[in-house]
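Data block below; observations after.
Of the protein chains in this complex, all but one are displayed in their positions.
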Amino acid sequence: MTVHSTSPQFKQNAARALNDDQLQKALNNVKQGFIDKRQMAADKLPEFEALRDASRDIKNHTLEHLDLYLEAYEEKVKASGGHVHFARDAAEARDIILNICRETDAKTVTKGKSMISEEIGINHHLEANGIQPVETDLGEYIIQLRNELPSHIIAPAVHLNATQVEEDFRRVHTHLDAKRDLSEPVQLLTEARAVLRERFLAADVGITGANFLVAETGTSIIVTNEGNGDLTQILPKTHIVLASLEKLVPTLEDVSQLLRVLARSATGQELSVYTTFSTGPRRSTDADGPENYHVVLIDNGRSSMLGTSFEEMLRCIRCGACMNHCPVYHAVGGHAYGWVYPGPMGAVLTPSLIGVDQAGHLPNASTFCGRCESVCPVRIPLPKLMRHWREREFERHLTPATVRSGLKFWGFFAKRPALYRLATRVAMGALALAGRRRGHFAWLPMSKGWTKYRDFPAPQGETFQARWERERKGQAA
Amino acid sequence: MSVLPSQGRPAKPRVGLFVTCLVDLMRPSVGFAAVKLLEDAGCIVDAPVQTCCGQPAYNSGDRGTTRDLAMRMIEAFQGYDFVVAPSGSCAGMIKAHYPELFEEDPNWRAKADALAARTYELTSFLVDVLCVTKVDAAFNGAVTFHDSCSGLRELGVKTQPRKLLASVEGLTLVEMKDSDVCCGFGGTFAVKYSDISGAIVDAKARNIEDAHVPTLLAGDLGCLMNMAGKLSRDGRLIQVRHVAEVLAGMTDVAPIGAAKADAIK
Partner (left out) sequence: MSARDDIFGNIRRSLGVNGSETIRRQIVADRLERAPKGVIPKRGQVSGEERIALFKTMVETSLATVTEVASPAEVPQSIALFLRNHNLPATLRMGDDPRLKAMPWSDTTLEIAHGPSRGSDLNAVSHAFGGIAESGTLAMVSSADNPSTLNFLPDNHIIVVSAKDIASDYESVWNRVRFAYGKGSMPRTVNWITGPSRSGDIEQTLLLGAHGPRRLHVIVVRE
């Protein structure tokens, strides 16, 4: 494990989140905006559903031939003058990156937004070795100032309100006039732009992630709205691309399909503002761009997901639509999930990467409402995969003892229809009698979880099967 | 969703009512409402001895118990032309998940497929298979309708209950905001993650209240008990009923979670 996980404390995290007024206010921004915009974008493109199918198929095809596409990709990167490094795990990736930075004698490193860089915890590693990493995506910059993890994969600071950002800027940007006005979001943006502009120009190395890698041409692709990823990669002497293995796609045609669903699913845009295709270092015919181009291909658990039911998760293109549509995410936000990836995609991916013993709560904390799957651009069956994690937990006896014994008790009766009918007849009769006056219970033994927030409706009394037997069985054919 | 061509349908289809655990135990009137609707539509209805489809075990990761119960269900419902449940969640369990349970057992897989193919949620069966366009019922007042997740996303139940409600004399449907967003029930989720479930149902209750109607309807008793329990806890005087009760004109019983005297007639 690389980044410390608080996933085992999911329940406590969630309880804290539910009582955090600032967070709850900020989460309101997720509930409507993203959902409406995605729907409008989908409605405007009649081929959207067909593109989702195509995107799923492209990813499946690539994963089934991943070894061969990786070979082709590697060859192309080398041919264009770039370097490809393979990292089995986070520690190897960190060392490779540090070595490249040392080779160029780097003092500061600018960074585009990259979830894999969060996953491998590169920032702390660079800092510990005397190199200053500077996040340049506005949201990432804000959370770096606060020493937090992103709470959303495309909107890292979605858990914060403008007043909190203002406080951070005043705390950190001490070289600026203390009396300046920062009451409007645009003033915060302007300040960050000016501060980061200097960082861009001074950086020795730029690190970006990759939304996709193209085997046909050895190209890495980043998608941003701010342009920070581009300034990160064209200004410094060295550009390092961090990418997990599953970012690969075969051709420019294939990536064009995926790009058609990515922004629409994420922000509801036709296309993000900047889609950048980078191939190798600057050419002799170029007037700018990096002199060195490195790609660090990181496995960190992916190759073991292939060939299992969790292979489907490797289709994920990190659009964030699943969390934007998740009632649980809406309620508790991203930090409660306790590691790098929140929401439904995190609930499936995190146990694969840090172990279901650590992250077991995540696939359990779902109502299985299925809204995530219904919007996933690559049609990942997220509820099904969460259920698969529950099955693995059950097989490994990680399911809590109370749940296991409850299931056993209920299963015992459910498998014995006669006993079931007798027991339920007695129990429901008693319960109905007890709840007769109000029609519901504000408290019931062993039901605290339910009755803490809601009453428990009383049963009508006689069970359906008892009444059916009494009224109908005689006349049935 | 598969819609059976009407010519392939028996004149008087034999329907096995999958009553579902919650209806069986908590609110049998929903089951009898379903029976009335099916019989009015020309079906011969039977309710074989049954317990549970296994969904709680399935969603808790216990495939072994799930398979045991699924086999019982498959056997209990052999011989009916159709199997109908007043629940999208329970019908969805059979339709969307039973086949997957028997991936490695071709014999049972075939039986699971066959059951899945003839299993329907109640309103979807009435509208999509029996082509029912109106019901013989009256209900005085405005209602709002919550789309339960499994029915909506696994079975495509959305327009069917609305079509039937539109034919109920005196009833007007007022759509609430986010009717297709989860109520926070999620089976054992409501108990295991009660804080989160409480927050989700709180948001749902506010949307229900904002519709400013006296009655809330839905097609799944789990969701209904969750929402009714929340509304009652918050002292909101909204009566909650299963859609089948209204469609069958059987609203003389007390609403969910209310004492008999609370029933607004």
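Order of writing sets the labels: A and B. Residues in every chain begin at 1.
One rule holds for everything that comes next: contacts are C-beta pairs under 8 Å (C-beta built on N, C-alpha and C of every residue); 3 or more make two chains touch, one makes a residue touch a chain.
Since the model is a prediction, treat every value here as computed from it, not as a measurement.
For the chain that is not shown, the touched chains among those present are A, taking the whole complex.
One of A:Val3, A:Ala54, A:Leu98 or A:Leu398 touches the chain omitted from the figure, and that residue is A:Ala54.
When the omitted chain is restored, the residue from A:Glu253, A:Asp357, A:Glu395 or A:Glu471 that touches it is A:Glu253. Among A:Val3, A:Leu45 or A:Val172, only A:Leu45 touches the chain that is left out of the view. If you put the missing chain back, the residues of subunit A touching it would be 26, 29-30, 33-34, 45-47, 50-51, 54, 58, 61, 64-70, 72, 76, 80, 86-88, 92, 136-139, 142, 155-158, 161-162, 165, 185-186, 188-190, 193, 196-197, 200-201, 215-219, 225-228, 230-231, 234-235, 245, 250-254, 256-257, 259-260, 267, 269-283, 285-289, 297, 299, 303-308.
One rule holds in what follows: only the chains that are shown with their structure count from here on.
Subunit A and subunit B, compared by their mean Cα positions, are separated by 32 Å.
Contact residues on subunit B toward subunit A in their complex (touch as defined above): 19, 23-29, 31-32, 44, 46-47, 49-52, 54, 56-63, 65, 68-69, 72, 149-150, 153-154, 180-182, 184-203, 225-226, 228-230, 232-233, 253-254, 256-260, 262.
Those residues of subunit A whose C-beta lies close enough to touch subunit B in the complex are 11, 14-15, 18, 327-328, 330-332, 364-371, 373-374, 387, 389-395, 399, 403, 407, 410-411, 413-415, 417, 420-421, 424, 427-428, 436-440, 442, 447-450, 452-460, 462-465, 467-468, 472, 476-477.
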